[in-house]
Every structure is written in structure tokens, then in C-alpha cells.
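Every protein chain of the complex appears in place save one, which is left out.
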Amino acid sequence: MSRPANQVLGSRLAAGSPPPASSAPQRGRRRVRARRGRYGYVFALPFLACFALLFVLPLGYALYRSLFKTQLVGGTVFAGLANYTQALTDGQFLAGVSRVALFFVMQVPLMLVLALVAALAIDSGLLRLARLTRLGIFIPYAVPGVVAALMWGYLYGPDFGPAAQLAAKLHVTAPDFLGRTLMLPSIANIVTWEFTGYNMIVLYAALRTVPRELYEAAAVDGAGPWRIAWRIKVPALRPALLLTLMFSVIGSFQLFTEPDLLQSVAPTVIGPSYTPNLYAYSLAFTSQEPDYAAAVSFLLGLVTVIISYAVLYGASRRSRR
Amino acid sequence: MTVLRRRSNLLTVAMLVFLLYSFFPLFWLFISSTKTTGDLFSTFGLWFGHRFALISNIRLALTYSHGEYLRWLLNTLIYSVTSAVGAACLATFSGYGFAKYTFAGRNALLAAVLGTIMVPVTALAIPTYFLFSKVGLVDTPWAVILPSLVSPFGFFLMWVYARDAVNDSIMDAARIDGAGEMAIFFRVSLRSLAPGFVTVVLFTLVATWNNYFLPLIMLSDSKYFPITVGLSVWESETAGGGGSNSALTSMVVTGAMLSVIPLIVAFIFLQRYWQSGLSAGAVKE
Partner (left out) sequence: MQIPEKRFTRRGMLALTGAAAAGLAIDACSSSSSSSGATATASGTVSQSEINKAMKTPTTLTFWTWVPDISKEVAVFERQYPAIKINVVNPGQGTPLYTKLRTALDAGKGTPDLSQIEYQYIPTFSILKGFVDLRPYGAAANAGKFVDWVWRQVTGPNGEIYAYPQDTGPMGMLYREDIFAKHRISVPATWDDFATAAHKLHAADSGTYLTNTADNEVAAWHGLMWQAGSRPYTVHGTTVGLALDDAASKKVANYWGGLVADGVISTDPDFTSNWYQGLDTGKYASWLTGAWGPAFLAGAIKSTAGKWRAAPLPQWNSGQQVAGNWGGSTNAVIKGTQYPIAAAKFAEFLNTNPTTTAMFNTQQSLFPSLKSLLSSASFSSYKSPFFGGQQANKLFAQISATVNVNWQWPPFLDQSITDWTATVGKALGSKSNVAAATTQWESQLASYAKAQGFHVTTS
């Protein structure tokens, strides 16, 4: 069942774009299509219902709470947008935001490039042990936080970590991974280690949908595997790449787990507001200020939305080239 | 015409380096679980200690406190598999619907879902607890499973995936043959969606397997704990715990290592579904 390459390509490009406008005689067909289109609701309903119940409802309640102020003494009072204005002038919150923004710029491009290269490499058939590579790169994502904490606490250890011990043998000072200057790169390293595989899998699964006929057609035209990768695969991956980019924006700005697990080994470098998400957490659970925590969370959400749009806009501008 | 495929050594070496980087900390994990607690803190981390204690560590981890690790393992299995399959079904169903059908408010809904996940879930923990306690679900397995059924990332993944993986013309052909939309989904489209479905299963499996925060908040009774929470209970017992729990640190490490194994097995088992894409004559490794 092989089709000519251009027809396949044509239908791929058409998928996901709305049906073209039709003239009067085709109104009947349009109605059928519209009715068929509404079938989408049926498919979408189960997920949306659960989503509404388990996400939107608690979020709504949290939003409601963010309009109040609870004190240990004095109970709860309505505060309107006071929590939000407080957060916007809160130095700890703002510092956290700039920190995760820096983190995003530093870590995400590197990780996505690595993931892309890995996915392409595995898909290309040029790799020995491709299956092992696929498994191996993904495995870090499967390591639970408790373990990662122990592990990285050791690996970054200033006295007994491998880098430190090696440096001692060579009579040089090892870099202070857990010190103030290197902390963000150290965290970036952990996140890259953890999530490159995750992103690679997403890209790889998307690569699997590219019809092989395209490659054969290109090979007939004399294109080598590298050319094929650049000209066919990467463009085909655009939606998946945008998806991983989106996830990475969200992941970066919501950074929590990795700084949290390093907090026990570097408690004075990673304070309770190192990242905005960590700040929301400590406000809720340490300082007993859940309403302010909710406001901080929503504000962070807003920042993330703005950045995502900026990134998406930038990405789509580039593609129009 | 057969295409001569030369393996690229450069690429292989580069990937090998990457592999080493990925495996390196896990190597540490394995080495550490062969050590006794005493050795853990006194020998070089990346090589074996004075005693090879892997078997005794494993035995200790599995039998400690009336085998509570095994109970935790069972819990984790139940939570993860249920959530993974459930989440993948929901995500696939709806991702497909959004990708292949045009309906009013589609884009608005997409934007709404995307916007919602931009709010960090830390804000959700206490409100969700409150809502669940109102309906008496707190301290039950449902408190962990239900929230995990909703995977917005899985949904978006399937949405992107379904757009490309399922051929519109094949769907139209089936319609001409008189098939209903549901029939088309189950008989025609699902096969193409398999790799994406498997991906979501895998991701949700891992995410729920390693979920710590949610079960910690929702569960009080340790008989419902998943491994993540259980291990951290052990870990906190090591620092200042009773003198009888001297080997706990090595147990934590061993327990953690053991808990990664099922995920590896799941991955190996599931990855063959990536082979079966819609590609005929696929490039084989």
C-alpha cells in the first residue's frame, strides 16, 4: 500500500488544518462534516470531565482562597487582591522568577538539542545498540526523587564526592558544585540528566510516524542519512519540538524537585524561595500562609503563560522564513 | 534496491558518551546497594566496598518490618498501572477527538487546558485535600489514583501525535464504507495511535511510580504508602532512629534500586510497540 511521496506529504500537511471553505452546493456536505465534527465532543468528554473535576475545581478553590488572608491569630479575612500586590513587590518572589528565567535560557536549549540529536541518531539506523541507547537515556527519568537526592548529594559532595576525591589526588581544588555560583548549573545538570531521555522519547515517537516512503524517495534522489535527517525529519518534528519546548518552559518556571532535593545538602544556598514554586511551597507548609501561597502560584502561572506565548510567537516567526 | 547502511562510528561513540552520562549515577546506585551502611560512608562511592552485601541488603529490605516493602511495592504497582492505563485511555480518546474533529470551542478548550497546567500543582495540594476529605476519599488509594488519571501532558502528546499518525484519507475511506466514528476509532485509528498510547502509558507509569508529594499529603496510614513515601519514612528513621535500625541507609538505597527495576522491565516490554508504527518496511535496527 505505498503511495507516491508527494500525495502522502500533501495529506500530512492537510491534517490538522481546517477544511477549506465551500460553495453553496456543498452546504449539505458541510453540514454533514460539521455534525461529524461535533463527534469530537464525545471523544473529548471523558478527559475534560475528569480534568474539570480534578484540576479546575481545586484550582478554583485555590483561586478563591487567594483572595483571603489567614493569620495564626485572627483567623481568615477577605483581602481582595492584596496577596497579589504583595507578591508583585515581594523581593523573594521576583528574585525567584529571574532565577528560573535564567535557568530556562541556560538549560532548555541544550537539553532539547541533545534530545533531538539522540532521537535522530536512534531513528537513523546508523547506531549500533540503538535499543540500549534508547533505554539508557530514558532511565534517569525513572529514578525517584528520594534516590536522586542521595545520589547527587554524594556525587556533588565537597569532601567525599568522586570529583572532590579526584581533585584531592591531583592536588587541585574541586569546583564547589554546591556553592552559590555553581548551584544553578549543578541543578541544570541534574535536570538535563533526568529529562533529556523524556524529551527524546517524545521526539522519537513522533519520528516513528514519518512514512518511510519519504526516506526512500529521498534516498533515490541521492540524499544521505544526514541530509535526510536535516531536510525531512527535523521539519516533520516541528509540532513535537514545539510541544517539548512548551513542556520545558513550564518545567523550568515550575522548577521545584531538584532544588528541593539539594536543599538538605546545601541548606544555606537554597533558601525557601530559591524558585517561585519552592517559595509557594514553603509559604503553604512552613510559614502557614496558604492563601499567599496560592496567590504566588497563580502569579507564577501567569508569568509562565506570558513566557510561553513569547516563545511560541518567536518559534512561529522563525518558521515563516 | 537495497540501501547500504553503514553504521556511523562517530555517532555511536557520541551516543556511548551520552549513555555513560545517563548510567553513571545508576551505577553508583547499584554499587551502593551492594554495601553495608558502614561501608557506604567509608569506601569510595564508585566501586565496591569491603563486603559484598547485595543479597543480605535485598533480604533485609524485603523482610523489614513484616515485609512492608512488598506491600508498598504492591501499592505502587496498583496505583501506577491503573493510573497509567486510565490516563493513556483518557488522553488518547480526547487527543484524538481534538486532533481529528473540528468543533466549536476546540481551540478555546485547548488554550484553557494549556493555561491551567501553567499553574504549579503546589497550589493544588491543600485544596485537593480539602475537597477529597469532604467526600471521604482521604487516606484511600483513590486519593492517589484519581488525580493521576488526568495527564494534561499526555493529552497534548496524543493531540500532537494523532494529528500526524492517523491518516485522514484512511478515515474517510472507512466512512465511505459506512463505519461509524467509534468503529473507525477502535478498528482503524487505534493501531496507528499505538506508539503514542504506549508513550503516554510509560510516562504516566513512571510519573505515578515516582509520585511522592501527592501520596504524602493524602495518605496517613503506611499500609497505603507507595514506595517513594515508604523509602523516605525509612530514610528519616535512619537519622536518629532507634538503635535497632542500624542498616537502614543501605536498605533505603537497596529499596530504591529495586524499585527502579520494574520500570526498566516495563520499558523493555513496552518499547516493542514503537516498532509497530504505520511504517511498512521500517528502518530496522
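We call the chains A and B, going by the order they appear; numbering starts again at 1 in every chain.
We take it that a contact is a pair of C-beta atoms (placed from the backbone, for glycine too) under 8 Å apart; a residue touches a chain by one contact, two chains touch by 3 or more.
For clarity, every value in this text was computed on a predicted model and none was experimentally measured.
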item: Residue of A:46, A:239 or A:271 in touch with the missing chain, whole complex considered; value: A:271
item: Interface with the undisplayed chain - residues on subunit A; value: 71-74, 145-146, 149-150, 153-154, 157-161, 256-257, 260-261, 263-268, 271-272, 281-282, 285-288
item: Subunit B residues touching the omitted chain (full complex); value: 37-38, 40-42, 65, 121-122, 126, 129-130, 133-134, 138-139, 212-213, 216-217, 219-222, 229, 232-233, 236-246, 249
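Note that only the chains that are shown with their structure count from here on.
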item: Subunit A-subunit B separation of Cα centroids, rounded to whole Å; value: 16
item: Of subunit A, residues touching subunit B in the complex; value: 1-2, 11-12, 14-16, 18-19, 33-34, 36-48, 50-51, 54-59, 61-62, 65, 114, 117-118, 121-148, 150-152, 154-155, 160-162, 165, 193, 196-198, 201-202, 204-206, 208-212, 215-216, 219-220, 225, 236, 239-240, 243, 246-247, 250, 253-254, 256, 276-277, 280-281, 284, 290, 293-294, 297-298, 300-302, 304-305, 308
item: Subunit A contact footprint on subunit B (complex, rising order); value: 1, 3, 5-8, 11-12, 14-15, 18-19, 21-23, 25-26, 28-29, 32, 44-46, 90-91, 93-94, 96-104, 106, 109, 113-120, 122-128, 130-131, 146-147, 149-150, 152-153, 155-157, 160-161, 163-169, 175, 181-182, 185, 192, 195-196, 199, 202-203, 206, 209-210, 212, 227-228, 231-232, 235, 252-253, 256-257, 259-260, 263-264, 267-268, 271, 274, 277-285
